[in-house]
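Worksheet: one structure, shown below.
Only a single protein chain was left out; the remaining protein chains are all shown in position.
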Amino acid sequence: MSRIGVFVCHCGTNIASVVDPDRLTPAAREMPGVVYAADYRYMCSEPGQQMIKDSISEHGIDRIVIASCSPRMHETTFRKMLKGTSINPYMLEIANIREQCSWVHADKGRATEKAIGLVRMAVSKVSKNEPLYAQSIPITKRALVIGGGIAGIQAALDIADAGHEVVLLEREPSIGGKMAMLDKTFPTLDCSACISTPKMVDVGAHPNIRLMTYCEVESVSGYIGSFEVAIRQKARYVNHDICTGCGLCETKCPVKVDSEFNLGLSKRPAIYKLFPQAVPSKPVIDSESCRMLKDGKCGICAKLCPLGCIDYKDEARTVTESFGAIIMATGYQLVDWAAMYGEYGGGRYRDIISGLQFERTVNAAGPTEGHILRPSDGREPETVVIVKCVGSRDPKKGKSYCSRACCMYAAKHAHQILEKLPGSRVFIFYIDVRTPGKGYEEFYDQTRMDGAVYVRGRISKIYEEDGGLVCQGEDSLLGSQVRVRADMVILETAMEPSQGIEGLTSMLGAARDANNWIQEAHPKLRPVETQVGGVFLAGTCQGPKDIPDTVSQASAAAAKVIGLLNKSEMETSPMISAVERDKCSGCGACVGICPYKAITLQEIDDRLGAKRIKREVASVNSGLCQGCGACTAACRTGALDLLGFRNGQILEEVDALCL
Amino acid sequence: MARPGGAAAAAKRPVAEAGPGAAREGNPLLPAMCRVIKITDETPDVKTFRIQTADGAKPFDPMPGQLAMLSAMGVGEAMFSVTAKGEDWIESSIKRVGLLTEALHGLSEGDMIGVRGPYGNHFPVDAIKGRDLLFVGGGIGLAPVRSLIRYALERREDYGSLDVLYGSRSYDDLVFKSDIFENWPAVCNTHITIDNAEERWDGHVGFVPSYLEEKAFSPENRVVVLCGPPIMIKFCLESLMRMGFSKENVITTLEMRMKCGVGKCGRCNIGSKYVCLDGPVFTMSELDGLPDEK
Amino acid sequence: MELKKDRLLEALALLREGSDVALPLPADDGGEPAFRLWDGVQEPFLGSNTSLPPKELLFPRSEGMYGYNLKTGELSDILPEARTAVFGIRPCDVKSIENLDHAFLEKGYVDSYYRARRDGLTTIALGCSEAARTCFCDSMGVAPGDAPGADLMMNDLGDAYSVKANTEKGEAVAKLWEGLLSKGGAKAPAAPACGFSVKADDSLPDRLTARFDDPMWDSLSKACIGCGCCSFICPTCYCFDIGRENRGACGTAFRCWDSCMFSDYSRMAGGHNPRPSKKERLRNRYLHKLAYFSQRYGATLCVGCGRCIDKCPANLDITRVMDMMEGVDANG
Amino acid sequence: MSDRQEKMRQSAEKLLRDGEVGYVIGWGATRFCDRTTPVFIDSPEGAASLVWNEHAVNSLAKYLLDDKYPDKKIGLFARGCESRAVNRMIKDNQVKRESLYLIGVPCDGKSSDRCRLCRERNPLVYDVLLWEPEANAAPADRFERVRGVEAMSPDERYRYWGGVYDRCIRCYACRNACPVCSCRECYVDMGRTGFQGKQHSRSDNQIFGVTRAFHVGDRCIECGECERACPMGLPIMGQTQKMLKEINELSGEYECGLDADSDSFLGRFDLDDKDEFM
Partner (left out) sequence: MSLTEGFEPKIIAFCCNWCTYTGADLAGLNRMKYPENVHVARVPCSGRVNPQFILRAFQKGCDGVMVCGCHPGDCHYSTGNYFTRRRFMLMKRMLEYNGIDPGRFHARWISGSEAAKFRDTVAEVSERLRKLGPNTKYREALREGADAGKGGAGI
């Protein structure tokens, strides 16, 4: 028989004024297994705790029930208290007789009855408690940041500055991400490259940061504190160990293909740096277009290179690295508007460009050296139409969400056009104008004063006429049809998660929301964590946001990682699922239910009579399991059970209530 | 509708006439509430419980080898051999293996425990009078044998030489340490062994069957009482056969799942025998006549 | 003496004044017929034997044994107080009750619960006038037309039943029915031939146990699905489990039917199971029916009612093992 | 009929002679001409005892669970119902396709009430097909009986099921015949957890019935073995079928065992599931 002690807290008068301890305590004494029951004014106080500790040794108590405030309040307190006694900290149950009894009921008699019921439930449950022991898992003091945009750069720098090793992984040949492509940033209009490239350089030079560009994650295993990540280094065909980045090779390459960085507005060679300020500032060969790699004919770059860096036989390599924490900073991409909006020509009209293409156009280092020119004929546009919410807030065609940054960069684009092309006209078609940010509303006002014309309504159709683009839509404020003949149209398109997010998140076991953004652990209180322990979020991979928000989230994620890496080991909650292998038939019903991919089927050796067999059973990874217990309800045989909330314990509670 | 056959059969073996089951309005399935008056930790998973009736008497007077049905109230009942008895108590040593034994291990001194019995036959104490006795035990298997050792020691003059050969996996797993190291060596020959060498152990190391052969006990006028895990029994029996013992002179006790203890519920049969009534004590030659379902 | 058929319900009603009356009755919705307590109105189902045996009257599916209090240690016996007269019980089932008597009342211990119910039971048997095709009782020593072990024996005479008291209890019933009985000279027609017959002589138990290690048990048991159907519908299967049901400090120990065909039946606390697979379990059941019981109590436990043959989901047939024993002697 | 029986015997004999399989599970004769029993043929000579007639009623698939780790392939005569069971067992990781040799025998309809709902007479998975597929007979209205119960008032429904479970003898033939019940140890046999009382009472029987329905309902292949096996003739498929009916209504056409890949309803979720718990 268990020897249960029950301790009833008055909580001053908070409990005692409604629930009668003089009835409750004697009633507890009568419950099966209870060998001692007492009450006190404040159980959580020093003398209260001392009294519990004394009673434990005096009465040979092996488990306790504390009838007090919510377990969410003091469960940890009392567990800590038990650490100094003969009892395991998990041999404790709390009957919530304050928040869920004395504070919500007025009738003293009935409230006391209910409190007796709650204590009886706790007594019954605790009779089935078993000692649990927290496991401690060692922390590998290294972080992996996936994605080398501004979010990843910021997070990597913060972690590295705190003294921890970081691997910054980028799948493109250079870090920099979308911010490197921008011209100016709102609302201050400072040059994007001027503020981001120094950070890129810092990353490249930081002793604690190892840059792994042109790399992709192949697989992830393990859990918080010890992830094993297989990273695939794509073949670069250029030996970066000796390459100085002189750039000679690029000059004579006979191949010209669309530049990714300039979004097709210019060409690049097959051996190339992503952009002039690329970090690392060394080229790679694009195997898809290189003549030597495709046909074995060319080899000019190899001949040119003074250091012999070119290696056409280079192959992709996979390395496996260990990390204690992972930050996801995989960013966004713009939706493929052409595929969604046939009524805008579906990509047939060259003078309809995306906002990001405009950024490249207006950038001094861009294909037009900063001159705003129409792609079709290189003429300066006189009338420009900017269409917002292309793909955003459009559940029928695109995304139902707001992409958050477009209102501001639409205003910025308008401002830049009006400034660079005096006398030009800019029409901005909008659904709403949203400017919640420091200096944002002022910037928007300024743009209107600059002469941008805001028209409320969606453009329903764009077609070509006489070398111009006719934009047709409704002015929903006036309730009339509008037609604007424009020389150029800029579509401020929606953000969507980067390509490949599905594979990466499923490798990690991280969830995605309805729109495929990575799901944060809690939308309010744990916005930079995922529900996978040790995996954090920075920037737009979690949802659309602008640069300031991205950078602050990156720093926040970095702070979480630093906090984690500062420990050499961490305790995991012992209240996790456990498998009784004898009972498990290996049906796998639990595997798909687990949100953390914590359960796998594992082959074990067993005997069947005299025969040796191998059979599969469920196996819970204690580093990944968070103790939700969803698997236990799916396990028909009850082979899986949740420690601390075992089936038997919950059934005891049910039975006890019904007495 | 009394049947004459029943009474005749009952006369043949010790029946719980004095037990609480029989005393309480004849319902043999009704336990008596007794008290645990002393608990001894034998090994990490074996405890010995000393049990007494509520008014301080012996629950019943078992013969060596007989069984008691013990219950943790509200959890369940199971059959255990009575390992010792005193003036006003009986003792059972219980290994923790399942739900019920776990509950019993949770008992404290002074707690209540349900008792009924004694059940089953007993070691043939009269038939082996005058013989040399060799007790061979392994692990918790010493428990049922202990009752007979104590019986023989109390009637030392009735029996010839007494040898106890006992082994366990490790020093920690040896049960009844005060008996095997202090009480018994003074009055009989003890031979203790453990499976693997340990630092604090300077006694014999090795398995029971080989130790048995090593000791080369003569089969002459000797009866062996053998109890332990099935695999040990098997090898010991082989050793004993090699040493020239006959199966008639090797006695063991059996364990089976039992619910009623009185030959009704059907569980513990081996062929037409019920372990709870016809056993648990059998000679090896008797077992040879039973189906191999143990 | 005889009882006109049209006065049967009257006779039963008279019985019902002094005790419960159980009859073979169909289920409310026409399901399987079984012995159920009579409400005084329903017509008995007498066309064939019941699917469920009458053993429930003596050995209920579940019965309380004693109550206890965990806090005080108080114990209280729950002995049944039953007075039941059962009508329409067939000779095979009467024989099965004799077997249950052996099991529950002999060999040193008397089962108090069974004893109480048994003392209160009066058996009024009805001889069979027609055999089901699964019947083989006459091979098992039961006369389909006569049940000497019944308190009162009745046989179908066409428009009446013959009535013959075998015991004091039976005479008491006859006396109770005095006003309804008439003198009748008609002799019961010859008992019907069983559906089939098997050879089950006195040497069968020893011949069977000699084949304990025979490979035939493998082939016999392969198709078994390991349910407890045969045990539960068998009139003589009497295995039980003892369990407990707690409500706070109070609890009840109860016993309920159990089947040796279930895997957990013989499994011990440490996990060892002396009968680990259905081969060992089926063998044990067959041998218990046909060998072990006779070796212990001198009576074959199988009474040839054929219920298990009729109901087995896998169409297993206990008599197959008897057929296989033809020509096999006890020395293997 | 006898032509087909001959084909089956020849096929089994060849498989055994060639050592392709360790044994073949089929049907054999009993004492009664209108009943067959599952047989396990392990020699080529034994194949002659195979029987195929309208009384070859029992589903054979469940026996695969008795031998989950065979040394050699198991030959199994598979009709529609066996093949659906096999699919389900593969999905539940209970048997491996590669350890089976499925001898497809399109079913010509059997004399059993369990075939009432048959929607697939032909094996959906097999290694060899012994004869041409049969046309599927129009099955009885799949959920007719469920609707009948639904039409009752709550009290009537309770009386109906109470009556059913009063008669249940807890022999677990339904469970043991069910190809989807594949736990190593059934929850009812685990007193330790205490989900289920062992008493034979109306409430414990009912709880067994509903729990069983919940455990198998979203994987039920509607073979009807549970009802066929029930010695008390209880209409227990009415429970699992209710589950299926509701799943059909909640998530569209739903039938189990048609392939070996589909997740069961309770093993997955859909963000757009109906929400009535707001």
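Note that the chains are named A, B, C and D in the order they appear, and that numbering of residues resets to 1 at the start of each chain.
The rule is simple: a contact is a pair of C-beta atoms (placed from the backbone, for glycine too) under 8 Å apart; a residue touches a chain by one contact, two chains touch by 3 or more.
Because the structure is predicted, anything quoted here is derived from the model rather than measured.
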{"item": "Option from A:G12, A:P47, A:G346 or A:P523 whose C-beta touches the chain left out", "value": "A:P523"}
{"item": "Sole contact to the chain not displayed, among D:F77, D:Y126, D:Y172 or D:F265", "value": "D:F265"}
{"item": "Candidate in contact with the missing chain, chosen from D:R31, D:R88 or D:K242", "value": "D:K242"}
{"item": "Identified contact with the non-displayed chain, of D:M89, D:A213 or D:A229", "value": "D:A213"}
{"item": "Given C:G127, C:G251, C:P274 or C:P313, the one touching the chain that is not displayed", "value": "C:G251"}
{"item": "For subunit D, the residues touching the chain missing from this view", "value": "146, 149-150, 154-162, 187, 195-197, 199, 201-204, 206-207, 210-211, 213-214, 217-218, 239, 242-243, 246-247, 250, 265-266, 269-271, 273-278"}
{"item": "Missing-chain contacts mapped onto subunit A", "value": "70-72, 96, 98-101, 103-107, 110-111, 113-114, 117-118, 121, 511, 513-514, 519, 521-523, 531, 575, 593, 595-596, 626-630, 632-634, 642, 645, 647, 650-651, 653-655, 657-658"}
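We adopt the following convention: only the chains that are shown with their structure count from here on.
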{"item": "Chain nearest the global centroid, as defined over all protein CA atoms shown", "value": "D"}
{"item": "Two chains joined by the most C-beta pairs in contact, as defined above", "value": "B-C"}
{"item": "Length of the line joining the C-alpha centres of subunit A and subunit D, rounded to whole Å", "value": "45"}
{"item": "For subunit B paired with subunit D, centre-to-centre distance based on mean C-alpha positions, whole Å", "value": "48"}
{"item": "Numbers and ranges of subunit C residues touching at least 2 other chains", "value": "70, 241, 243, 246"}
{"item": "Residue numbers of subunit B (touch at least two other chains)", "value": "74, 99"}
{"item": "Complex contacts: residues of subunit D adjacent to subunit C", "value": "30-32, 35-40, 58, 62-63, 66, 163, 167, 169-173, 175-177, 185, 189, 191, 197-201, 228-229, 231-234"}
{"item": "Residues of subunit B that touch subunit A when the two form their complex", "value": "72, 74, 103, 106-108, 111"}
{"item": "Touching residues on subunit C, where the partner in the complex is subunit D", "value": "27-29, 31-32, 34, 51-52, 61-62, 133, 196, 219, 222-223, 225-229, 231-233, 241, 243, 245, 254, 256-257, 259, 262-264, 278, 309, 311, 313-317, 319-320"}
